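Presented below is the structure to which this report refers.
The complex is shown incomplete by one protein chain, all other protein chains being positioned as in the whole.
After this line comes chain A, so read on.
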Amino acid sequence: MRLVIVDDYSGVAEWAAKYVCRRILDFQPGPNKFFTLGLPTGSTPLGMYKKLIEFHRAGKLSFKYVKTFNMDEYVGLARQHPESYHSFMWNNFFKHIDIDPLNAHLLDGNAKNLVEECDLFEKEIKKAGGIELFIGGIGPDGHIAFNEPGSSLVSRTRVKTLAKETIIANARFFGNDVSQVPTMALTVGVGTVMDAREVMILITGAHKALALYKAIEEGVNHMWTVSAFQMHPRSLFLCDEDATLELRVKTVKYFKGLIHVHNQLVEDHVDAPAGISMAKQLSTEN
């Protein structure tokens, strides 16, 4: 595991976007070689999307040969609803970039047969050759996607009933009316994300500090589902200073000492061939 600690939210946004950009460019995607990206929604990754759009506008990055798979979507919420994850992805990312709509995959929370929809999603991921880089955020209770406490750590894409706490927390997006908040969601499983070749988890803010501590300093535990990624061969936790408040000083110091190494992962290659090999070398060690 890597832990990258940067100063603040905007630092996380920029580092994450640079990393995604670097990975896509180094992959050299093309018509017969698509880069597959797993994507989250929410306020944490929003800054990263903004940066990625900037890179695209500046002509540095194209999504023409990128396939995306989103983590989750509410069940029964109209797709056009401003809180749907379709709306989020459209307004904050897809409409600004050059991705082919055929390559943007989102779970349909209004599908007639939800179980089938979930199975189909798993098949689509397989068909795309698996996910190269899955990006996730976590909740204060350490959930990844809608894999809330107690979710199986080998779970696959499925229908989940949301925890009461999540529903109450989400009411602020639905006019503070709890009855309007969807009570179910479709979500990729912990196992689905574990299958990705690389996982990057974004964590910002003091309210997520406990979750980060549970994720990396305690044992693997299904009550903090994000802790499962301790078992992943290539995982990267990217956080701001506030999110480290519950970590041991020793942990923080150790990883901050490595920042110059980690920063090489996102630097532009001065000398392309040598740079690529450097990044490759770095990205294989953990």
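Here, a residue touches a chain if its C-beta (ideal position, glycine included) is under 8 Å from a C-beta of that chain, and two chains touch if they have at least 3 such contacts; residues count from 1.
Methods note: contacts and distances are computed from a predicted model.
For the omitted chain of this complex, the UniProt record lists the protein as "N-acetylglucosamine-6-phosphate deacetylase", which is one of "Heat shock 70 kDa protein 8", "N-acetylglucosamine-6-phosphate deacetylase", "EKC/KEOPS complex subunit CGI121" or "Ran-binding protein 10".
Residue A:Ala104 is the one among A:Ala104, A:Ile131 or A:Leu186 that touches the chain missing from this view. Annotation: of A:Ser10, A:Ser62 or A:Ser87, A:Ser87 touches the absent chain (contact as defined above).
Note that of A:Lys95, A:Lys164 or A:His207, the residue touching the chain absent from this view is A:Lys95. Although one chain is not drawn, its touching partners on chain A can still be listed: residues 79-80, 86-87, 90, 94-95, 100-102, 104, 106.
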